[in-house]
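Showing chain A:
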Amino acid sequence: MMPELGKYTATVLLSYAGTLGPMIVLLGWSLWRGAKVKAALAAQEERMKKNG
Partner candidate 1 sequence: MLALLSRDLKLAIRAGGGFGLGLAFFLIVVTLVPFGVGPEGKILARIAPGILWLGALLACLLSLDRIFALDFEDGSLDLLATAPVPLEGVVTIKAIAHWITTGLPLVVATPVFGLLMHLEGAAYYWMVIALLLGTPALSVLGTFGAAITVGLKRGGLLLSLLVLPLYVPTLIFGAELVRRGADGMETQVPLLMLAGITMATIAVVPFASAAAIRVNLR
Partner candidate 2 sequence: MSIWEYANPVKFMKTSSMVLPWVSILSALCIVTGLVWGFFFTPEAANFGSTVKVLFVHVPSATMAINIWVMMLVTSLIWLIRRHHVSALAAKAAAPIGAVMTIIALVTGAVWGQPMWGTWWEWDPRLTSFLILFLFYLGYMALWGAIDNPDTAADLTGVLCLVGSVFALLSRYAVKFWNQGLHQDSTIMKVGQDDPLDPSYYVPLVISIVGFVLFFVTLLLLRTRTEIRARRLKALEQRERMA
């Protein structure tokens, strides 16, 4: 059910790709880093509790 974009197909598709692409990358990166830091912090607090 792709809409008829005529001679501008490339333009429109490119622009949407150029929008969603970066957004998804950014989202993914933020989530990844969030998880990483969260884990690291948890580990650190764990260790410090153990050591007293």
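Basis for inclusion: all candidates are chains of the complex that A comes from, given by their letters.
Operating definition for what follows: a contact is a pair of C-beta atoms (placed from the backbone, for glycine too) under 8 Å apart; a residue touches a chain by one contact, two chains touch by 3 or more; residues count from 1.
Because the structure is predicted, anything quoted here is derived from the model rather than measured.
Note on chain A: across the options 1 or 2, its touching candidate in this complex is 2.
Residues of chain A that touch candidate 2 in their complex: 1, 3-9, 11-12, 14-16, 18-19, 22-23, 25-27, 30-31, 33-34, 37-38, 40-41, 44-45, 47-48, 51.
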